[in-house]
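One chain of protein is taken out of this complex; the other chains stay put.
Letters are used for the chains, namely A, B and C, taken in the order the chains are written, and counting of residues starts over at 1 for each.
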Amino acid sequence: MAEITYREALNQALREEMARDDSVFLMGEEVAEYDGAYKVSKGLLDEFGEKRVVDSPISELGFAGLGVGAAMTGLRPVIEFMTFNFSILALDQVINSAAKMYYMSDGQISCPIVFRGPTGAALQLAAQHSQACETWYVHSPGLKLVTPATPADAKGLLKAAIRDNDPVAFMEGELLYNFKGEVPEDDDFVIPLGVADVKREGEDVTILTHGKMVHVALQAATKLEKDGVHAEVVDLRSLRPLDVDTILASVKKTNRAVYVEEGWSYVGVGAQIVSLIQEEAFDHLDAPLLRVTQADVPMPYAKNLERLAKPSADRVIAACNRVLYRN
Amino acid sequence: MAEITYREALNQALREEMARDDSVFLMGEEVAEYDGAYKVSKGLLDEFGEKRVVDSPISELGFAGLGVGAAMTGLRPVIEFMTFNFSILALDQVINSAAKMYYMSDGQISCPIVFRGPTGAALQLAAQHSQACETWYVHSPGLKLVTPATPADAKGLLKAAIRDNDPVAFMEGELLYNFKGEVPEDDDFVIPLGVADVKREGEDVTILTHGKMVHVALQAATKLEKDGVHAEVVDLRSLRPLDVDTILASVKKTNRAVYVEEGWSYVGVGAQIVSLIQEEAFDHLDAPLLRVTQADVPMPYAKNLERLAKPSADRVIAACNRVLYRN
Amino acid sequence: MSTDTETREEEAMTDETPPQDGGAADLNGIAPERALEILREMLLYRRFEEKAEEAYAIGKIGGFCHLHIGQEGAAAGSILPLRGDDYVISAYREHTQALAKGVRPRAVMAELFGRRDGSSGGKGGSMHIFDVEHRFMGGHGIVGAQVPLAAGFGWTIRYREGDQVVVCFMGDAAVNQGAFHEAMNMAAVWDLPVIFVVENNAYGMGTAFHRVSRTEIHEKASAYGIPTEVVNGQDVLETYRAFADMIAKVRDGGGPFFVDLHTYRFKGHSMSDPVSGTYRSKEEVEGKIESADPIRVLADRLKDAGHLTQKRLEEMDAEAREMSQDALEFADASPPPDPEALYTHVYAEINPNGRLFFDGLERPGFAR
Partner (left out) sequence: MSTDTETREEEAMTDETPPQDGGAADLNGIAPERALEILREMLLYRRFEEKAEEAYAIGKIGGFCHLHIGQEGAAAGSILPLRGDDYVISAYREHTQALAKGVRPRAVMAELFGRRDGSSGGKGGSMHIFDVEHRFMGGHGIVGAQVPLAAGFGWTIRYREGDQVVVCFMGDAAVNQGAFHEAMNMAAVWDLPVIFVVENNAYGMGTAFHRVSRTEIHEKASAYGIPTEVVNGQDVLETYRAFADMIAKVRDGGGPFFVDLHTYRFKGHSMSDPVSGTYRSKEEVEGKIESADPIRVLADRLKDAGHLTQKRLEEMDAEAREMSQDALEFADASPPPDPEALYTHVYAEINPNGRLFFDGLERPGFAR
């Protein structure tokens, strides 16, 4: 085990998979000469050369499609979106080409490609640069979606995503890149997709979440502990495939749950999880399932407004108290 | 009252609003000389001229953005997407420009624009031409989404959408265009957004739905009647704004509900409605809320497979029986 | 329709060094035997699609069905010079292009019928013909979306240091899509071995090209620095010659090309659209059928050069009708897909952990 940052963990995963499999290449804006806008690809150009670490023009739709074409013909592209905000321009190639190719061709042509980059808000980047894009990517069958919250998960899941034979959206967090944590050094440290991680055990209430919000949930759980409330924090890690068993097991233990996500509420990920839980654990619920999300507004620039717009530990605590009928 | 088709109802709404307000214009592929790919704009070119009924190049992102720019400067564009499948290419302008302009400019620049066209599947159009696009449009605040199921709703709601001061996605159905129904002739027949319509009354179970699926729900309700089950069919009509009161009133009466939609399940519209109901009517529920959706596959071409993939009256009946604990 | 890589390779060779005998000179340097094969191919495309038209009329084929009739020269002339391991990708008007690349008529027709023996098992239909064995990469329904995909194929070839060539077809209306622009630029920047071919039939549905562009198709590559050729697709030998030469250059590392391939659609945009109407006159269509039917043009050239008799032509046509009839009967006899097929091939990898499907439907043989 070594303590490294989330950024370094991603960098290691890329380096190891590129060394392991020469069909893997990285393409995106500023990934090569600039070492990546957020330095995730630091040093990869020097190590693998410009054939495998490629600076693209600002053509999200075009290079996403080029990546899909490369995947259709046997390569394993890792396409970096500088942030997923810009990937909305590329969504047609993700949904209509990548996600459907295997089905439309009746299994003749698979599409092993990873679309990665930060999703959600950082600090004061305002409305167009602060979106959580999970909903747009998880709705369509044929795609997989992974959202690591820690350095270890970032490394293990990115390696799994690159080895997976389907298109995988891999959503990181700009505010997570400097986050440090223990990561196994083993070259073959891979975390299979579809396995949630109980980041903290508890029996009073389940806090379900993914990505950046895992840390907000953990803060909330720590504060709740002081109030004698033992919250369990379940990090879904991968939204599709989804570890339904772990979700249900936790809810059946605590009989109440809160979903915390960075994005908007309407058809947010939490809506799906709530719908699933109430269908499959109806008789175990002692309270309505609640959700904590971004305020229903485009993200404002002003610091004070942005803070109000984002989910906070206090809002998570309030929701937990509500499902616990405490005040 | 006159009996006309859904297509004619839309045509009347466009004609009346264009006659009423010279800032309204229609732009899209084939809307002028060709009278529209589905003939919705029949005769409008002759009546209003090429300045106001405009054939565009196949540039969804471009003409959606041009429409937003026109709306920002005082016009009221109606942008037709030949089908919403193609609008995924334009989503950036819808989400990042139209939906956020009013907020980013702190109320200086509003964006009164309608994006309209058919959503969902028709018959055997296969994976890329058969998508229900509601989820991609309803997630983001700043947008409104309307989904009429009948000629009267089509006319009254399109007129309201054109008069609304915000960007409105108006989703029709290719298979609805020939559907006939009574429509008031009154020139000022407008149905306000945000008002659901109980298309059939009943007290045993609530079937919630929108758009094309309203008719599948009504078929199911008719068959259930024969079994002595009185199903209430609530057509949401507008998904944002959403008539929560009518939804809750019905569920509090029947204590059980099923959501039927054409699209995929994961973060589908039904997920949101289920999440909302269980939160706001938890104690009234005698059974889990169930959902009937498209099979989780890209739409297949083969007739038999397509039929299996789509929600059917039988699947709705089965779901109703489950929530009624009948078999 | 030949699928044998070697043969095609030799053919390509022949094309690059046309024999000077046998009146090849009159045939754009193409050997008469080869020209006759090309004629046979085009007759098949024509008769095949006429059968599809009949089948559609009686409801055996559903959905959208876009016929290529009138544009056969564009397909034969550009695809037949390719090798079996070269790639072809197109939009939704691709039946004859699939045949040209070697996909079996039976497999294509069965796909149009939505049957189990179709090239995509009935899941793709008319707009989504795929046959990876013959490197026919679809069949795509979103106008312009195939262009970046083609660049990706070219990327792989360059990455693997192969000598294959990609031919990417699109309609004239597709050049107004952003995807076209972004992909052309990348193909130029990275010298990708792709020939971007606009089948310029002058209309996108009911929209004449000059109504949605101030410039001509052949000017559309100027902003990228990609060499451009204008070719008359109604003369298949001219087309074949031009492509054989371009393909050779691209194979030798000559980078991308752009082709404004002039052609004409004899039928409506799709089976549900009128042949003529406000957007083009009956006279215009009839005039084109009269003067620029690629099959007639080739037959006449071969007759004039003394390589074809009316009798031989009729024999060849009879063979084409037979093959098409055979494809039709095969398709009609092929069963619909198993209901279970609905759930197959959504994902190439069903992960052992976690749930991938959320529709609550029973999946026979699919845990998740």
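Everything that follows uses one rule, which is that a contact is a pair of C-beta atoms (placed from the backbone, for glycine too) under 8 Å apart; a residue touches a chain by one contact, two chains touch by 3 or more.
This one's a predicted model, so the numbers in the text were calculated from it and none came from an experiment.
Participant: Can you say which of A:G107, A:P167 or A:P300 touches the chain missing from this structure?
Facilitator: Selected residue, touching the omitted chain: A:P300.
Participant: Can you say which of B:R7, B:K199 or B:R240 touches the chain missing from this structure?
Facilitator: Answer from the full complex: B:R240 touches the omitted chain.
Participant: Per the definition of touch given earlier, which of C:Q97, C:T156, C:N176 or C:S324 contacts the omitted chain?
Facilitator: C:N176
Participant: Just the residue numbers, please: which parts of chain C touch the chain that's not shown?
Facilitator: 176-182, 185, 188-189, 211-215, 219-226
Participant: Considering the entire assembly, which residues of chain B contact the chain that has been omitted?
Facilitator: Touching the missing chain: residues 25, 51, 56-57, 59, 61-75, 92-93, 96-97, 101-112, 141-142, 144, 164-166, 192-195, 238, 240-244, 272, 276, 279.
Participant: Determine and list the chain A residues touching the chain excluded from the picture.
Facilitator: 29-30, 33-34, 37, 55-59, 61-62, 85-86, 89, 123-129, 264-266, 290-291, 293-298, 300-305, 308-309
In the analysis below, only the chains that are shown with their structure count from here on.
Participant: Greatest Cα-centroid separation from chain C: which chain?
Facilitator: So the farthest one, by centre of C-alpha atoms, is A.
Participant: Which of the two pairs, B-C or A-C, is linked by more C-beta contacts?
Facilitator: The comparison resolves to A-C.
Participant: How many angstrom between the C-alpha centroids of chain B and chain A?
Facilitator: Distance between chain centres: 30 Å.
Participant: With chain centres taken as the means of their Cα atoms, state the distance from chain B to chain C in Å.
Facilitator: Spacing between the chain centres: roughly 36 Å.
Participant: Could you give the separation in Å between the centres of chain A and chain C, each centre being the mean of its C-alpha atoms?
Facilitator: Going by mean C-alpha positions, chain A sits 40 Å from chain C.
Participant: Using the touch rule from the top of the page, what residues of chain A touch 2 or more other chains?
Facilitator: In chain A, the residues touching two or more other chains are 61, 92, 96, 103-104, 141-142, 240, 272, 279.
Participant: Two or more other chains in contact with one residue: find those residues in chain C.
Facilitator: In chain C, the residues touching two or more other chains are 120, 122-124, 128, 140-142, 178-179, 341, 346, 356-358, 360.
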